[in-house]
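One protein chain is absent from this view; the other protein chains keep their places.
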Amino acid sequence: MATEVKELKWIGKRPIRPDGVDKVTGRAKFGADLTLPGMLVGKVLRSPHAHARIKSIDTTKARALAGVKAVVTSADLPELASEWVPAGELQINFRDLSSNILARQKVFYDGHAVAAVAATSAALAKQALALIEVDYEVLPHVIDVVAAMQPEAPLLHDDLFTEGVTPTPETPSNIAKRVEFARGDLEAGFAQADAVVERDYTTKPVHQGYIEPHAVVASTSEDGQSEVWCSTQGQFSVRFYIAKLLSMEISQIRVTPSEIGGGFGGKTTVYLEPLAVLLSRQTGRPVKMVMTRAEVFRATGPTSGAALSVKIGATKDGTVTAAEATLRYQAGAFPGSPVQPGAMCAFAPYAFETFKVVGYDVVVNRPKVAAYRAPGSPIAAFGVESALDELAKRLEIDPLALREKNAAREGTHAAYGPRYGPIGFVETLQAVREHPHYQAPLGPNQGRGIASGFWFNIGGESCAMLNVAEDGTVVVVSGNPDIGGSRASLAMMAAEVLGIDFERVRIIVGDTSTIGYTFLTGGSRVTFATGMAVVQAAEDVVRQLRERAAKVWEISADAVIWEDGQAHPAGANAGEFEPLSLRDIAAEAGKTGGPICGNASLNAQGAGPGFGTHICDVEVDKETGRVTILRYTAVQDAGRAVHPSYVEGQLQGGAAQGIGWALNEEYVYDEDGRLQNPGFLDYRVPVASDLPMIEAVIVEVPNPNHPYGVRGVGEVPIVPPMAAVANAIENAIGVRMCDLPMSPPRLLAAIDNGG
Amino acid sequence: MDAMQYEAPGSVDEAVALLAAADGAAWVLAGGTDLLVQLRADLIEPGLVVDIKGISELRAITPENGGFRIGAAVTGAELGEHEGVKAVWPGVVEAMELIGSVQIQGRATLGGNLCNASPAADSVPALIAAEALCSVVGPKGRREVAVAEVATGPGETSLGPGEIVVDILLPERPARAADAYLRFIPRTEMDIAVVGVAVSLVLDERGVCAQARVALGAVAPRALLVPEAAAALIGGTVDDDALERLAAAARAACRPIDDMRGTVAYRTKVAGVLARRAAGIALARARSE
Amino acid sequence: MVLVGGLSQDFTAGESQIEVQADNVRRLIEALDRRFPGLGAELEAKMAVAIDGEIYQDPYLEPIDADSEVFFLPKIGGG
Partner (left out) sequence: MAKYHVSTSINDEAVEFLCEPQQTLLDVLRDELQLFGSKEGCSSGDCGACSVMLDGRLVCACLVLGVEAEGRAVETIEGMAKGDQLHPLQQSFLEEAALQCGVCTPGILIAAKALLERNPNPTETEVRYWLAGNLCRCTGYDKIVRSVLAVAEEMRGG
C-alpha cells in the first residue's frame, strides 16, 4: 500500500476530539436539549395489553381539555400497502412501521403506541392521555419464540405466510421467514467426526441501553415544510421514513441530528419523529416529545431473544467435518429479526467445508426488535463458540488451537458466500496466544474462557464537503451523527491528506439540507465509508490548491506537487518558487478563481470484515451463583486504527455490553405479557464496580480497499463476550451454561443440579 | 388532579399538625429517593408533601446512654461519616450505606428506609438485629416502638394518621459484641436486596455466644426476626456446626416470593449462606474487641 | 460462474451453482431473470453481490470477468 511508504502525520495519533470540550462542559446539545418559543409537549398513550383488538378509541374528552391542542391516532396516518422497501438499511415494510408508530386494528405488545397528544404542558398532556378511552378486546398472547412457532400458538398477523419455504404455506403462522445457508454433505461430514457436540441454547432479548432516551422537536409551517431536530443515528433515514409514513415529499423535511447519547443500532429507526411532525402540522406549533425510560424499555426495539440448536463434529486432530445450526429469533411484533445476518455470521470465522444453518424469523408479542451492534451475530456466536469450546474439551485440544486449526484466512470461501480478501482472524488468535493474560495463573473457582466473533462491516453511500476558509483553516461537513468519536477520525484523515495541523480542521455534522445523502451511522461504516469520502473531498481540495498555486506561479498544475501542507514546484524544470502554504493560497483564493471547496460523494465498497477474540477470567461464588469478571482482554483486527483511543473505546464498550448480556440483562414479563422491569433498577446493565479494566489489543491487518487501511470496529466487540464468559464459567466450576443470562439464580440452580 | 402543596415545617409539632390536617392525602418527604420515583411514575398523587428535613432534631445524631439517637432524616452519607455509630454498630451503618449509589446516599434517610416499608429495605434487618427502638410522634403524642413493629407488610406501616417516625434509638452495645449485615444483589451496586441478613451477637469472656439476634430481609412481606437462628448461635463458640444450624434455621424461616429479583428456592438457599457469612463477620468483629 | 445464495433458491428450484455469460452485474441480473422470471427484481431489491470476494451492496455496472466468481448474498445493515 502506497500509504505505508510515507510516514503518516495524524493517522494513528490520539488528538483531542473536536466535539470534546462541548461534551465535558455540558454545552453539547442532545435530543432533549432544544426548546423553541411556543413549543407544545407531545406524549404517547400506550397499550397496557400484550395483544388486543382495538374496538374503539374515543378522544372526545381529551380534546375537550383546555390546553390540549391535538390528539392523533392511526386514523391520522396514511394507509400504506404492505411492501418491503429498500430503506438503506436492509428492508423496511412501511405498513408495519406505520402500525408500530400508532397501532391500527390491534395492539401487539405492552407499550405499543395507540394515540398521541400535544398540549401546552407535560402535566396537561399526561391528563389528556388519561382521558382517551380505548375499548380493547384482550387476545391470547405469546412471548416465547419456541411457543410462537407452534401451530396452536396465538396468531399475531392473519396475513403472515412463511417466506422462504416452497411451496408457500397456505395457513398463516408466526413464522415470518425461513433462511438457509448450506454447503456440502452434512450426514457424511458428521459420519467422519470422532466427536460431536450437540446443544440447545437460549438467549434473552437485550436492550441497547443508550443513556439518552429518544427525543425530538418538530416544527411544521403552514406551507407544509417541516424542521425536525432529533437524536438519531441517521438524519437521512429519519427524513425518508417521515416522508414515507406521512406521504410528504422528502425535500419538505429538514432533519438536524442533535448530539446523540448512544444508539448502538437502536436509533436507526423512528418512533416519535413522525408523530411530532404530525402533531406540529395539526397545531401549527413546535412539538417536543421525549420518551421516559420506561417507554424506552417498553416500546423501542431490543435485539432478539432466541432459541438455537448447534451441532458440530470434528476429527481427533480438531478438523471440523460438519457443523449445523438452527436459529430461531424473535422479531417482536412485526417481521424483521436479524436472523439472516445471524445465520450468515454463525460459522463465518471458520473454514468449514460442510455446514448448514437454518434460521427462522418469528413474531411474538414484544416490541419490534431494532438493530443492536452486529445484529444477529452475537446470538449465533454464543451457541457456536460455546459448542466449539466443548468440542475442544471433548477432543482434549486447546480451544485456541481448535480455532486456529479451522480459522478462516485470506482466500477461504466464507460460510455466507464469497471468498475473503486479507482478513485478520488468525492474527487475533495469535495475539491471544502471545498475550500474558492467556497464560496467567488462576485460583480456585476461577476459570478462563476465550471466544471469537465476526462482523461483515459495511460501506455504502456517503458525502463529504471541505470548505477552506480565508485564513487557510478548514471546515469539514459530514452527514453522519457522531456517537463514538468519528468526528475526530474524519478530521484526522482530512488533516492527513491536506498535510496541515489537526487543530486547523473543524468538523460539523450537517443536517439533511446541508450535506448530500449519507447513509446512517451504523454497521461500523463511518470511519471506513465516510472516511473515504472525506479523503476524496480532501484530495479534491488538494487538486484545487495545486491549480491555484500553478496560477500564481504561472506554470502548469501538473508541475505542482502538494507536500506537508504546501505547494511545491514538482522539480527543477517547473521553476524556482517559494512553497505556498494552504494559508497563502487561501488568502489569494479570490484572485485565483474563488473559494476553495472540495466535495465527494460515493458508494463505498470493500468494507473489510472484522474479527475479534476475547479472553475472560471469572471467579464463581458457588454458594450464591455470583460471577465476578476478574480480567478481560479484547483483541481485534482494526485494519488500521485511525485514532487508537476511540478504537480501544469501541472494544471496551462492546465487551462491557456483552458482559451485561451474558450475566444479568433480560426482559421480565408477567403472565399477562406486561414488562416488569422497564427501568435501569431491574434491567441491570453493568455498573463501574461490576467490571475490571478491559484491555484492548488492536491488531492491524490493513483493508486494501481503504486509503488508510481502515476496517470498521464498532460491531465485532459485542460478539464474543457471552461465550467467553460461559466458557470461563465452565472452566472455573465445570458447569456448562447454555441459557442467558447466566444470572446468579440460574447459575446456582445449574450448580445444584450438578451442572 | 388537585395541585400538590409543599410544606417544609421547622418543628415536629408543625409537621404533625400539617399531616393530621391533610387527612391521608399527605406524604412525608425525607430523602425522597422512593417518594419522588413514585411521584414521577404517577403511582401516587399527593395533595401535600411535608418535607421534614428542615426539622433540626430529625437531622441530629446524639449519643445517649452509650447508644445513639439518630434523627429520622439523617442520610446514609451522614451516618456513614459518623465514626461513633460506625464503631458501635458497624452492621447498621454498613446496611444503610449499601442502599443505592453515592448520589442516593446523599439523600436517603434511615427513617425513610424504615417507613417506606419495603420488605427488602437494607437498614431494617440490621436495626431489628440491633434491637433498635423508634420514636413516633403524632397527634396523640409520642410513643416508642420497636423497629420490627413499624412495617406491617409491603408499603404498609403501623403508623397512625398524622404520625411520623422522628428518631431511631440504637442501644448501648455490651463488650465483646458486634453486628454485621450482608445482602445479595445480582450486580455489585445499585440493586434492591434479593436477600439481606443481619446478625448481632455478644460473646462472654470465654468466647461463648451469650446473646444473638438474627434478622432477615427480602424473604417475607416484612423483615423477620428469627429467634431459631439466634438460638443456633447462643451457648456455643459459633463453630462450623453452629453456623450450619444457623443457616438451616434461617432457611426454614424464609417465606419468600418468586419475582424478577429472585426465586423462592434461590432466596431461601442464599439466606442460609448469608446468615453463615454474616455471623462469621460479626464473630470476627466481636472477637477483635 | 454464479453462485446464488440465500433467498433466491425459491426461484432457481434449488440450483445453487449456475453458469451464466455476462460482463457486468446489470447484464448478469437480466440473464438470470430471463432464466428464472421474477428473480431479477428479487436480486435487485434484497441482495448484494460479491465479485471475486469483493462485496458490492448496490451493484449495477460492476464488471465481471469470464472467470469471475460471483455470489449473491443478502444486503447487510448493522448497529
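Going by the order they are written in, the chains are A, B and C; count residues from 1 in each one.
One rule holds in what follows: a contact is a pair of C-beta atoms (placed from the backbone, for glycine too) under 8 Å apart; a residue touches a chain by one contact, two chains touch by 3 or more.
All values reported here derive from a predicted model rather than from experimental measurement.
Peer 1: Could you tell me which of the visible chains the hidden chain touches?
Peer 2: Output: missing chain touches A, B.
Peer 1: Would you mind spotting which of B:Ala15, B:Val28 or B:Val49 touches the chain that isn't drawn?
Peer 2: Only one of B:Ala15, B:Val28 or B:Val49 touches the chain omitted from view, namely B:Val49.
Peer 1: Looking at A:Gly484, A:Gly531, A:Gly606 or A:Gly625, which residue reaches the missing chain?
Peer 2: Here the residue in touch with the unshown chain is A:Gly484.
Peer 1: Given the contact definition stated above, which residue among A:Ala75, A:Val165, A:Ile211 or A:Ala440 touches the chain not shown here?
Peer 2: The one listed residue touching the chain not shown is A:Ile211.
Peer 1: Any idea which of A:Ile11, A:Ala128, A:Ile260 or A:Ala533 touches the chain not displayed?
Peer 2: Checking each option in A:Ile11, A:Ala128, A:Ile260 or A:Ala533, the one touching the absent chain turns out to be A:Ile260.
Peer 1: Which listed residue (A:Gln605, A:Gln652 or A:Ser743) would be found touching the missing chain in the intact complex?
Peer 2: Considering all chains, including the one not shown, the answer is A:Gln652.
Peer 1: Considering the whole complex, not just the chains shown, which residues of chain A touch the missing one?
Peer 2: For chain A, the residues touching the absent chain are 14, 16-17, 19-21, 23-30, 32-33, 35, 123, 208-213, 259-264, 290, 292-293, 483-485, 643, 645-646, 648-649, 652-657, 679-681, 685-689, 691, 693-694, 696.
Peer 1: So that we can see where the missing chain sits, which residues of chain B does it touch?
Peer 2: With respect to the unshown chain, the touching residues of chain B are 3-6, 8, 29, 31-33, 36-37, 39-41, 49, 51, 53, 75, 77, 100-104, 106-107, 188-190.
In the analysis below, only the chains that are shown with their structure count from here on.
Peer 1: Could you grab the centroid distance between chain B and chain C? Build each centroid from C-alpha atoms only and quote it in angstrom.
Peer 2: Distance between chain centres, rounded to whole Å: 68 Å.
Peer 1: Mind checking the centre-to-centre distance between chain A and chain B? Centres are C-alpha means, answer in whole Å.
Peer 2: One centre to the other, that is 44 Å.
Peer 1: Approximately how many whole Å separate the CA-defined centres of chain A and chain C?
Peer 2: 26
Peer 1: Which positions in chain C touch two or more other chains at once?
Peer 2: Where chain C is concerned, no single residue meets two or more other chains.
Peer 1: Provide the list of chain B residues touching at least two other chains, using ranges where the numbers run on.
Peer 2: none
Peer 1: Which stretch or stretches of chain B touch chain A in the complex?
Peer 2: Chain B residues touching chain A: 1, 41-42, 184, 186-192, 194, 259-263, 265-266, 269-270, 273.
Peer 1: In their shared complex, at which residues does chain A touch chain C?
Peer 2: Checking each residue of chain A against chain C gives 84, 86, 89-91, 164, 166, 179-181, 208, 263-266, 268, 340-341, 344, 371-375, 416-421, 455-461, 522-525, 603, 605-607, 705, 712, 714-715.
Peer 1: Write out the stretch or stretches of chain A touching chain B in their complex.
Peer 2: Of all residues in chain A, those touching chain B are 123, 126-127, 294, 623-626, 663-664, 668, 676-677, 680-682, 684, 686-687, 689-690, 743-745, 748-749, 752.
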